[in-house]
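Only a single protein chain was left out; the remaining protein chains are all shown in position.
After this line comes chain A, so read on.
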Amino acid sequence: MTVAAGLGYALLALGPSLSLFVSVISKKPFLILTVLSSTLLWLMSLIVLSGLWRAFLPLKSTTYWPYGILIITSVGFQEGLRILFWKVYKQGAVVVLMMWKVVMMWKVEMMRWKDDMVALITWRLEDILDAFADRVSKPRLFLTDKMQIALAGGLGHGVAHAVFFCLSLLTPAFGPATFYVDRCSKIPFFLVSAIIALGFVTIHTFSMVIAFNGYAEGKKIDQIFVPIVHLLAGMMTLINLASGGCIVGIPLLYFMATLTLLYCGRMVLRRITENQRRPVGT
């Protein structure tokens, strides 16, 4: 409608992430890099998905099941990427390892890596960070640090979602008029997409924390919780396909978001209190 309205929609979708960014992430450069790389990862997953689905688009708007398959494949792919993100962070990317070893064999001055060889051979980011911390005589990564890295990763995912599903379509909102969709004709399209984006940002941000903690502790329930919530949230947007469905779909989405938030908060609280009861040395 105007620049003010356009900015308003943008802030509606991204306001909490912006405040999270400014207060927590902007202070530590490594977290900014984590946000950027996880945003890039999400974008790449989205491009791959759109490449896969390009031949089938545009879908007919009457039937529901193609959309259902779309959602399921997309969510499945992205959850797979989340696990990959974790593995790169924690375990090993053998391909990268092989390439790295080849590069290293070429250059003699790579022998300076000999002290870090163990960490590098498995490209364990966490180990690299810990080895670096040992070098600079600093304590290893705290629990809160690891959670902050997970939070930054989740924030990257959330911001990517908001940017590509909401912000990039906001350009007409800066003009003189607005846009309504048939299925949800009570409020402007931009407002609806901003509200949905906000819900998804919350889900993405905090489910990454839950997921990383689940993988670290090896708790199955945490690991299962995240893909299920993601899938359910995606499926709930299918309700929006029905005429007037967004009145039901969006509150349900926010229910999932609140659930994620509470679960994450409870889990973090539990881990921090456990950590404090234990003597220092994570």
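Everything below uses one rule, namely that contacts are C-beta pairs under 8 Å (C-beta built on N, C-alpha and C of every residue); 3 or more make two chains touch, one makes a residue touch a chain; residues count from 1.
Throughout what follows, contacts and distances are computed from a predicted model.
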item: Undepicted complex member, UniProt protein name, chosen from "Potassium channel domain-containing protein", "Presenilin", "Cytochrome c oxidase assembly factor 6" or "Calcium and integrin-binding protein 1 isoform X2"; value: "Presenilin"
item: Selected from A:151, A:246 or A:267 as touching the chain missing from the view; value: A:246
item: Residue among A:5, A:128, A:228 or A:252 that touches the chain left out of view; value: A:128
item: Contact partner of the left-out chain, one of A:84, A:181 or A:269; value: A:181
item: Contact partner of the left-out chain, one of A:11, A:47, A:224 or A:269; value: A:47
item: Absent-chain interface as seen on chain A, which is shown; value: 27-33, 36-37, 39-40, 43, 46-47, 49-51, 53-54, 57-59, 61, 67, 70-71, 74-75, 78, 103, 107, 109-110, 112-113, 115-116, 128-129, 132-133, 135-142, 144-145, 148-149, 161, 163-171, 181, 183-184, 189, 192-193, 196-197, 200, 230, 233-234, 237-238, 240-241, 246, 249, 276
